[in-house]
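Let me give you the structure first, and then I'll get to my questions.
Of the protein chains in this complex, one is absent; all others appear in place.
Let's look at chain A:
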Amino acid sequence: MSWGGPRVLATSLYGVPTTDEDIAKGFALGDEACLAAAYRRWGSLVYSAASRALGDSEEAKDVAQQVFIGAWRGRAGFRPERGTLPGWLMGITRFKIADALDQRSRRRRDLEAVSAAKAEDTLVAEATPNAIVDQLLVRECLADLSDAQRQVLEMTFFDDLTQMQIAERTGLPLGTVKTHARRGLIALKRKMEEVDGAAQ
């Protein structure tokens, strides 16, 4: 299926965009069906990141909503050829989480100012929202790699194996393991990159 123009947009309402790339392209072109598809595909990712980072499901709902609304309205800044849609969505999620945490501390200051109450240090675990977003995103992006690359990288990351050990366990030649690790890492980086085309 190719995404060339308005004719395709019209038909996509009837044909469900299936691949991540189709979803991303349609999203960039303003196809509402692709917004829905993007939500189906990455709504859990966005909501889970917000929910873990904020520890509050009400705020997480608000953030998830704002992420998709903001992404849709700002879709002109998303360039499918320059980065992946989940990477871009997670960039916005990161920003929205930071914003929610900001508001939270502002509210706390306001309460203190109005009631002249002493600040109770009830800081939520705010230290790691970025780490949470990163961890979810890296899992998401790993799943997109070729099987061989994913498996070599998973053994590198999660089992903390050296390339030699991976070669021994898999029976692959060491050179092949190295190639998969290298190319997998590069592909993973590219997938995790957020689109700085959003700046323009």
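In this text, contacts are C-beta pairs under 8 Å (C-beta built on N, C-alpha and C of every residue); 3 or more make two chains touch, one makes a residue touch a chain; residues count from 1.
FYI, contacts and distances are computed from a predicted model.
Undergrad: One chain of this complex is missing from the view, so tell me which of "Anti-sigma factor", "Nitrate reductase", "Spore germination protein" or "Sugar ABC transporter permease" is its UniProt name.
TA: UniProt lists the chain that is not shown as "Anti-sigma factor".
Undergrad: Applying the definition given at the start, please give the residues of chain A touching the unseen chain.
TA: Contact residues on chain A toward the absent chain are 12-13, 31-33, 35-37, 39-41, 43-48, 51-52, 57, 60-62, 64-66, 68-70, 72-74, 77, 82-83, 91-92, 94-96, 99, 103, 106-107, 109-110, 113-114, 131-132, 134-140, 142-143, 146-158, 160, 163, 169-172, 176, 178, 181-183, 185-190, 192-196, 198-199.
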